[in-house]
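All protein chains but one are shown in place.
Up next, subunit A:
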């Protein structure tokens, strides 16, 4: 890593430098508020979020604090869900009632397991609650409702496993689809987006599912080591007796087939992603929604047909990520990004895969959804036309030159 990576990906290096220069740092946003409680919330955001902090901070002021607190509300839930040290009954009760804590001044939680990296958020949760209760009630209602449904869903799944594909859809709906729905409702309520955006529950759900499924696929090894299973047996059962068998030597072919089946399932959400993105109007909301989506298409493309998923933690290069963040400014640019990755994805599909044709058909459907409205910056067709016409002209000149050169001879024959 390092110099060699930068040398082989110079555009990514340029993107990194530009990103470092232009994107506001955490302290900028924190400086704008004089409220120490709110400042503390933004510190929590930086502490707990790897990928969302920057995009949340670049939202317009109408939504920035709302989304920050929505994120912290869900992060609180997530910390409890992740905590393996809590007794199951207690955990279920906490998950089911978490939404009510959001409006309980002074509530905090100090019983997290030692390994919980985000435990400090719950220890000081009263700070979050204080800020949350300052939000416009219309935002509070949406967030409480979202946390209620998510908490209940997490509670359901803390006592049952993901077995069928329906389970998988439902689990992803609870932990990610609901976030999509909640965000749409918040965008609509803020007035920045169409008031009807909140009703697009199916599309909003798909946004979350594309991200969540991509993460679940990528995190196969990590989850396996933590004895967690999110891949549905209905899919992996086609390829292995136990999910863990996929990592074993000798099972490489089955492992790849299973991985690719999972990737195909995740990719099927792409048409919905565009149906949603095309509805957005506010540039900062657009970027907020689009950036995780372009990360997901890049990640799923990297992961597809990649045996390393079973050996190590596969990630996209930091430079690649930054380049995507810089590019994803409008729907046309995002179309361009998806088209590039869909083509890479297609190039990695091999005919021995049991789902080879199904994957090709799906990529065709995704491209057919994205291509018609895409305005390319430059076109290969134009280059080809130029080269072709040039060659043809040369041919004609050569032809004429040879006829002219031989015209003396031919004139004798024709008697001219």
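Definition applied: contacts are C-beta pairs under 8 Å (C-beta built on N, C-alpha and C of every residue); 3 or more make two chains touch, one makes a residue touch a chain; residues count from 1.
Here is the rule we go by: contacts and distances are computed from a predicted model.
Trainee: Determine which name in "Erg26, C-3 sterol dehydrogenase", "Ribosomal RNA-processing protein 7 A-like", "LALA0S04e04214g1_1" or "Anaphase-promoting complex subunit 11" the UniProt entry assigns to the undisplayed chain of the complex.
Mentor: In UniProt, the chain that is not shown appears as "Erg26, C-3 sterol dehydrogenase".
Trainee: For the chain that's not shown, point to the residue among A:62, A:254, A:268 or A:360 touching it.
Mentor: Reading the full complex, the residue touching the unseen chain is A:360.
Trainee: Against the chain that's been left off, what residues of subunit A make contact? List them.
Mentor: On the subunit A side, contact with the omitted chain comes from 343, 346, 350-352, 356-358, 360-361, 363-365, 367-368, 371-372, 380-381, 383-385, 387-389, 391-392, 395-396, 399.
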